[in-house]
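Omission of a single protein chain aside, the complex is shown with its protein chains in their original locations.
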Amino acid sequence: MNRPVVPLDKPMSHVGDEIAGIPLDFPRRRGWLAGAGGTALLLFGFFLSAVVLFIGGVGIWGVNSPVFWGVAIMNYVWWVGIGNAGTLISGLLLLLDQVWRNALNRFAEAMAVFAIICAGVYPILHLGRPWLFYWMFPYPSEMGVWPQFRSPLTWDVFAILIYLLVSILFWYLGLIPDLATVRDRAKGRLAQVFYGVLALGWRGSARHWLRWKQAYHFSAAIAVPLVFSVHSEVGMLFSASQLAGWHSTFFPPFFVVGAAFSGFGVVTMLAIVIRQTLHLEDLVTDFHLDALARITLGLSLLMGYCYWWDMFNSVYSGDRYELRAVHDKLVGAYAWSFWTTQFLNVVVPHIFWIRRARRNLVVLFLVGLAVTIGMWFERYMLVVTTLYHGFLPSSWNYYIPTFWDWAVFAGTIGLFLFPYFLFVRFLPPVSIAEIKEKILELQRERRA
Amino acid sequence: MAQIFSPSADTWLRLALAGVTLAIIVAIAFLIGFVTSDYRTNVDFHPAQPVPFSHRHHVGGLGLDCRYCHASVEVSADAGFPPTHTCMTCHSQLYTDAAMLAPVRDSLANDKPLHWARVAKLPDYVYFDHSIHIAKGVGCSTCHGQVQRMPLTYTANALTMGFCIACHRDPAPYLRANEAEVFDMTWKPAPNQRAVGQQRMIERGIAGRNITDCYTCHR
Amino acid sequence: MDENETKDRLRQLAQQGGRRFWRGLEEMLDDGSVGEWLAAEFPSAFEIGLGRRDMLKIMAASLAMSTLSGCGPTAESPAVPYVNQPTDYVPGIPRWFATAVPFDGYAQPVLAECHAGRPTRLDGNRQHPASRGTISAFAQAAVQQLYDPDRSQAVTYRGGITTWNAFDAALLDEAHRLKKSGGAGLRLLTGPASSPTLMRQIAALRGVFPSMRWHSYSPVGGLRGVATRQAFGRPLQVMPRLDRATVVVSLDDDILGPGPFQVPAALAWSEQRRKGQGMPLLFVAESTPTLTGAMAHRRLATASGRIPLLAAALSGQKPPLDPAEAAWVQAVRKAVEDNPGSAVIGAGADQAADVQALCMALAYRWGAPGRTVTYTDPVVAESDAGLAELAADIDDGKVGVLLMLDVDPAYAAPGPLGFAEILARVPFSVHAAGMYDETAARSQWHLPLAHPLESWSDCRAVDGSVTILQPLIAPLWQGRTVHQMLDGLLDQPGRDALSPVRDTWRSQLDESAWRRSLEDGRVPETAFDAVRVQPRPLPPVAAIAPPAGTEVVFRPDPSVWDGRFANCSWLQELPKPASKVVWDNPVAVSPAMGRRLKVENGDVVEIEVEGRRLRGSAWILPGQAADTVTLYFGYGRRRGGTFAEGLGYDAYQLLPVKAAPSAGARIKRTGATHHLVSTQLHHAIDGKDLVRVVAPGEGIDNAAETVVGHPDEHSLYPRYPYQGYAWGMVIDNDLCIGCNACVIACQAENNVPSVGKEQVAVGREMHWLRIDRYYEGEPDHPFTHFEPVPCMHCENAPCELGCPVNATVHSPEGINEMLYNRCIGTRTCATYCPYKVRRFNYYYFAREAAPLEWAHRNPQVTVRARGVMEKCTYCIQRVQRAHIAADRESRAISDGSVRTACQNACPTSAITFGNLNDPDSAVSRKRAGRRNYGLLDALNTWPRTTYLARIRRHGAGEA
Partner (left out) sequence: MTALLAEFVQPDDLLAAVRRVREKRIPIIDSFTPFPVEGLDRALGVEDQRINWLGFAGMISGALLGWFFQWYANSDYTLNVGGRPWLAPPSFTVLTFEFSVLLGAFFMFFGLLILNRLPKLHHPLFAAPGFDRVTSDRYFLLIDAPDAAARRFIEDLHPASIAEVEP
């Protein structure tokens, strides 16, 4: 690396000035208003389509028999995947003590939190009788009936909920010292109180720091296996059935990889946008982008391996129905979803073998986008190609999403982006204390 | 640097947090209370009837048998309501000009049936069968309460799934000896009820059956 | 009640919505009506004499009113006892009445299940040989027709609403005028009729009006009478005995297909088939795929116009045949020689009379007359003349008064007759029917006809035995019976419905005999005796090949017949056996023709016959004769109800006056397309173990197509122990003829909603029991397999594993339970189900029925709301009824005392249900047989529903 990952040449206070300055004196007010306004509209669209859905019933979607699950479940899996990567970047890289991770973890975690919320609404939206969703929770009802704990759906309900809580804790834990920084730099009374309360009166005591580090590492240590478990369960949602193309022990790891992959795509896009708009070039350096690109490339290779290994499994099994599932993927009515996936997830990222591409913001962004979309198509491929051709040819049918399927999807994008805009505007988007810590570390190394 | 917060701020913050927690607890408690309240479960619900029929008088006082009016209770799912004719068997002789009985007389005269308000209501997806309960020795008063003490009939028990399932899980305490006891409104469990109850479960083939199965009541 | 009231009520009815989880009349009709209604129902229907009609009127009114008050979303449901409760009535227990539903002049004997005085469902009549407890889809649909809100509801004169009195008066005048002229110009037009009362009345009419003429018309049925005259010199009803003949040859004759003969034929066929030898050997040569063809050992797809050649060849002549035909004829002759004295042959009703006659002669020669084929007097009486003559007379102005009873000639007459137009020339035209149809719109008078379930009447079954029709409910729309109409001409206007029928039988049946025949649903000693016949020498048939070009054959639609069921949503949504198309009638085109014209399913084609053109959308039908196009009746209606109108094409436009296939037609594709909706898009068997075939005496283990996997007993968990009862079902694929009776039975019993064309198009049909149809072999002459698929009730149910709220679990007796009230609609169960037998209420389908239709819902079964899953429950309500009855007396449920709806209806008894833990139960014995296999048993789901492999005799296989 010719340039350091963290700004060593500047005084310690610089990092604080730069990042704490963002919430206190936001540089791009007009642009922010535009973006927040637009996403707020999408959010409104979400509530609108939800109301229409509850009044009209799931019949307004394209789901039918045998394709009882449609876009809703795809989006669910998609959002969970994106969320998972946030935690992986933050937690896993922390445990691996990756210096460059500190510039990214904060908004990766934020991404995780909001993505999980988006995922969480789908299991409720897609219910036939959504107003009874609370029957999925274990509470002492007068019926004396409990949830069915063998069902992957029940697992998912808990997994998503717990994952949301843990990610929020993890996120907030990291925020506390930085909120204190913002508090101490705030001039206005309102800002002081707002950040003061959120900072809980943090004063950087050595003992506090000691426990904080333990807690922070501990949360990372449990968050990472949690991520694996969460997306494994999402995988089991499919593999617990006996349907050809789903019924495979290979699904949990397959899904975890996919989750990380899609998430890195989104993080890449966010990193670029935030870096450019908020001028964080010295924190989010080319090295960071390069690292993201390399990981994306690596994961894409892994994805390709998963796809084709999964199909090899099917072919190797020799089972007639598995073979047909493969056939449908390759040349069936929904083969386009498979090949789009292959192109966007497996082919496109290979551009990152080229060094210049890894440093080119436009290329990076586009590839991130490609991966994100590609992962959506993968879910489409997984859900539909298996369902539209069941075991009995008599029940075969096709699936066409309706306007309202797409409306809800667009809505959830608002549900993700609008809070994200708020986060960027009012919270320190990069971890201050952790970067300083690394600065001292590197300074000492240099002296030594 | 000046303090942002006054010394009392912490107290206020802690109070606020405590307050929120408390509010949540109270809300849950209220919810549970409401769900199980008589108001929601219709207990003690006295509907207005076309004729202020008194079970206390007819059952408690005169000692009429349930089946005199609810004739099909032993053979059908429905206990059945008495046709006007049944009322008039007596009331063509007794209280023939009592004002309160005018609707009954009109009903017979104009061949227009009486509209009784149901007291014991079940949801439409619950298929309760009187005959089998009678046959197995579950008495009227177990669900309908001390009807012979009711001047105006009202709901004695909350007919929730909890109520039904409790008995279906453990029928022994409610099983009565014979027909006479089944229709005896004043029946009290025997001192060794559990023992005899379990004995009766075996005799009547209840012991072997799983009657908490969903399709027992729902279809 | 007068017409205006009726109209108001109807309007209000139309505005009513349904109520969540509605159950039974007890709640829906809880107001004054119930008491009166029941009171009027008692003492039981047959004792009510004069003065009943007034009573019934009130009831009809109150049904309307009560529906009103019952269906409000917040309707409180008071308890409404009788004023005087009938002695033998028990609240909450259904009562059964025996009656019959006439169909093309033949009685279909039924038992009607009545809840609180309202018929909700029809079963077959066990005591009647023409039913033996089984029933066709058409007969069951009568209940839905009864409550059809589109039924004709008022007397109209020139389109305006008037009263019965007005009509009676008008008719009286006409009658006086006619008396003077001896009835000159008086014409009666009916459908095929066998009713003794009607015959008596017609005879009486002839007495009063000597020169009256009786015409009868049916678009199907054809020239049987003429043919029997040629063959035996007298009108006869010829019955091939499928239960005795070992070789059955059908020349374009759909013996097992829909129609009045289907149930008796299926009963007989299955009787021999059940012996497990794959007999009778069925040889079918047909132009268009039928159920008979699907059952054939050897099927030949050939033009209907070439049937005479085949007949000639079989009779020993040497007509020019192509190789396939020659081979088929060869096979038939060999089979006939191998089975001396035990073969029958029949030709289709629309074949030329001499061809039919020839086949009758052959059947006489090949078989043992009286044993393999029996002859009786025709059950359907012969009228003076047909429709063509009537049209001619109208043209010549010979017709003054025309009474059209329960017929719709303006719609169903052959197009070339132009009957709809000439009808206007009749000075005094009266039309009586259940619907306000095309003819009603063109007649001066239209009269609402009472529905068979509302009527006193009588009718002969296929064997000639008479069933007295008794009303199970008051005429909902103050309709009158046919007999009451004719009473009007016999100076007895407005007489009650019972009297004309009772008069007919007063001499034969005293009061007790009358009662008994009502209770049994059959008048003793009325069946026709077999007659001995002498065949007459026949000239050889003119065996000339038909002219080149496309041939058009006409068939009644398998679901809506000639159009009379067109407004019945059950039947509209009933997949047609061959195409599985619903809510439409396709133009059946052979794969070869499809290739030639580059036509695909749904492409609109234009057919031209003798200058008349017709457009319909094509459906490629495997097994269709190469150059033959099949048109189906019953669609393209301009009137006749909200469901009936505007669907499909009107085949009658092309129907030639002399019913026969028309050759030399031209067909071309128009380029337009019209989406035909089918419930089964794929037909090739994907892996032969879905439908298995064995040779006689063989078992699955050594079958040609053998099982892939056997249930694997090794599991992480112990196998679940089922003490007590273990309910299971076995379906014998060798007996299933794909007649759809079970599908409708299930729908009627379990309140399964119809969802409409649009919803079926997106794959949301709700049938709990579907009949899968698979093709084997090449599309030009495939083998057809039928396989009814209800819920398998797997012991390792994949669906249950998926449900997060325990809304679907297993009963201790092994039934896969579906709890509607617990279901939140995650649809995971349906996703996990390998058989895709689960159905989801994407909308509140049940509520979309008109309030009046709620009257035929089964009070024993919950009506499902929006957003819940549903599926076959093994008719749990019946299991529980038996359970409670048995448990009350602490005895065991005897085998056969629980019969599912589908099992009850099945004319071939292909379905068996019972306790698997009882080794002697019928179902256990079948399951123990070597033909038993589980669908997709390699998945280790341990299904409780299993199948018996189809039997195919070696050598007979290739088509």
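Letters A, B and C mark the chains as written, and numbering starts fresh at 1 in each.
Everything below uses one rule, namely that a residue touches a chain if its C-beta (ideal position, glycine included) is under 8 Å from a C-beta of that chain, and two chains touch if they have at least 3 such contacts.
Since the model is a prediction, treat every value here as computed from it, not as a measurement.
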item: Visible chains that the absent chain touches, using the contact criterion stated earlier; value: A, B, C
item: Absent-chain contact - pick from C:689, C:749 or C:795; value: C:795
item: Listed residues B:7, B:63 or B:191, member touching the removed chain; value: B:7
item: Hidden partner chain, touching residue among C:213, C:431 or C:810; value: C:810
item: Touch criterion as defined above, residue of A:32, A:209 or A:398 at the omitted chain; value: A:209
item: Interface residues of subunit B (partner: the chain not displayed); value: 1-10, 13-14, 212
item: Residues of subunit A in contact with the chain not shown; value: 11-13, 16, 138, 144-150, 154-155, 158-159, 162, 165-166, 169-170, 173, 177, 180-181, 183-185, 196-197, 200-215, 218-219, 222, 225-226, 229, 233, 432-434, 436-437, 440-441, 444
item: Footprint left on subunit C by the chain that the document does not show; value: 716-720, 794-801, 803, 806, 809-812, 942
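In the analysis below, only the chains that are shown with their structure count from here on.
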item: Centroid spacing, where centroids are CA-atom means, of subunit A and subunit C in whole angstrom; value: 57
item: Computed distance of Cα centres, subunit B from subunit A, in Å; value: 53
item: In subunit C, residues with contacts to at least two other chains; value: 822
item: Junction residues of subunit A, two or more chains touched; value: 143
item: In the complex with subunit A, residue positions of subunit C that touch it; value: 680-687, 690, 708, 762-765, 770, 772-774, 789, 798, 800-806, 822-828, 830-832, 834-836, 838-844, 865-869, 935-936, 939, 941
item: Subunit C residues touching subunit B - in the complex, by the definition given at the top; value: 20-23, 26-27, 30-32, 34-36, 39, 76-85, 90-93, 723-724, 809, 811-812, 815, 817, 819-822, 860-863, 873, 876-877, 880, 884, 887-890
item: Sites on subunit A touched by subunit B in the complex; value: 142-144, 183-184, 192-193, 196-197, 201
